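A single protein chain has been removed from this complex, and every other one stays in its place.
Coming up: chain A.
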Amino acid sequence: MKPIITDQQRQFRLKSAPEYSQASFAWIVSIALSLLLLLGGYRSETGDFSPVLLTLSGAYLVFALLQLAVWARIRLDLIRDGSIRGGTRVLGYGLMLSLLSGNVFIATAAFQLVRAKKNAAYTLAVYTLLTTLLVFAVSALNLYKPYVANSFLTGMALLLVAAVIQLGALLFLAKVADRSVLPRSTAIIAVILILTALTGNVFALLLGLLLIARLRDGGGSAGSKTGQVIDRLSRSSTSMLGLLFILFLFALSVTSYWTFDYSLAIENNYSAILQPPSLAYPLGTDNFGRDLFSRIVFGARISLIVGLLSTIIPVVIGGLLGALSGYYGRHTDNIIMRALDILYAIPGILLAIAIIAAFGASTVNLVIALSVGAIPTYARTMRANVMLVSTLEYVQAARAIGSSDWVILTKHVVPNSLAPMIVKSSLTIGTAVISTSSLSYLGLGVEPHIPEWGNILKLGSAYLETHAYTAIYPGIAIIALVLAFNFLGDGLRDAMDPKLD
């Protein structure tokens, strides 16, 4: 007998299970990627397809179709029972194999699918392992080069050890994470995980800290606030993928000190000019015979550092000024804000260009130039938050018991005004990355031979018609990083929304 449910009920059931939306996202993106790979593999001069890309495209298509089938089953389960059946969840283990083709979309959906009950620790453990595996796989591409960096083997071994430890942690957490009180041995695992974070894997660091926090919490029912944020964040696949991409790049930037050879990115090789993508040069070579793959990997370092620094500096300075002017008001407010208004009147990118023109092009100047222009917007955001929070009862209570201004500001006002700042900064890091690349593109950033995405794109743009890959790959890298920060910012905004508390 078929139970009769209304359309509204059906919609509700589908929406209640995050696995459903994750599965649909995964198969749609996979099909799109499969088509993209197919298109990218087409060689117009010979009229056939590049075998490597064709195979990859096929693998993506196969997994996309499998995912589609699983999606359909999830849908059926949800409509019929309102929950996903165990048999459907088991299929997730099969889908994990998609990781072999580098398809993180299906893999993350699969890791979520196999668990009926999710929690922040499990999700983080999955992403920790995924990051290390991705970094390992990307670094392993260096094996096809004529030679590798001297510390390549050490670096790869360390990565492998980290991956094994993280896999162990994942299995362990899958078993125990749902318990309200974690076993004592978790502390050791947490410390080891934090050690593996030395490979640049911030997920591991977060996971370790989360576990320690939970242990110290002693099974308090509410769970830590960070845990809640991570919980909410992990429900949105787009923002987790954004975070994954950012932290993957970060980890790659750190491990590239061991696993990548800088000379391949910076020394000209006149016998390998403008080579199309191959195994030795996965993204081809540029007009000086430098490996684009290595250049983009090393470029991530500069883009990330400049992007992060030129966001953190204005957050700190602007936040401080905004907090002071919002808390003290009247003359303090007037003086600080009017001074910042003057700065605000100058367009940021013009100010940056002027600063670099005056002091010369270097990474430090670039960071300063991009930071100064962003101070006023952060000050305004912080000021508005502080003004709002200052009127709340707990602040007045603190005043009433005679706390000093400094204590009230640092203990009560600022911590409760930070959420919008974090969201805003995660959204503007993307802009900072674009600005860095734009300035380099204009020849105002770092020196032209230094691998920086804007520089790489600038060189490539001259070959857009004849050797398009020299411009497309750095372009994709910039787009992906900015998109990742935007996704993360969106997710953070939702996760930190005080209305959800």
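Convention: a residue touches a chain if its C-beta (ideal position, glycine included) is under 8 Å from a C-beta of that chain, and two chains touch if they have at least 3 such contacts; residues count from 1.
One rule holds for everything that comes next: contacts and distances are computed from a predicted model.
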item: Omitted chain (choose from "Malonate transporter MadM", "Cytochrome", "Phenylacetic acid degradation b" or "Peptide/nickel transport system substrate-binding protein") - UniProt protein name; value: "Peptide/nickel transport system substrate-binding protein"
item: Residue, one of A:Arg10, A:Arg73, A:Arg399 or A:His449, that touches the chain absent here; value: A:His449
item: Full-complex contact with the absent chain, from A:Leu76, A:Val164, A:Ile335 or A:Leu392; value: A:Val164
item: Chain A residues touching the omitted chain (full complex); value: 143, 146-150, 152-153, 156-157, 160-161, 164, 168, 261, 263, 267-271, 273, 287-288, 443, 447-449, 462-463, 465-466
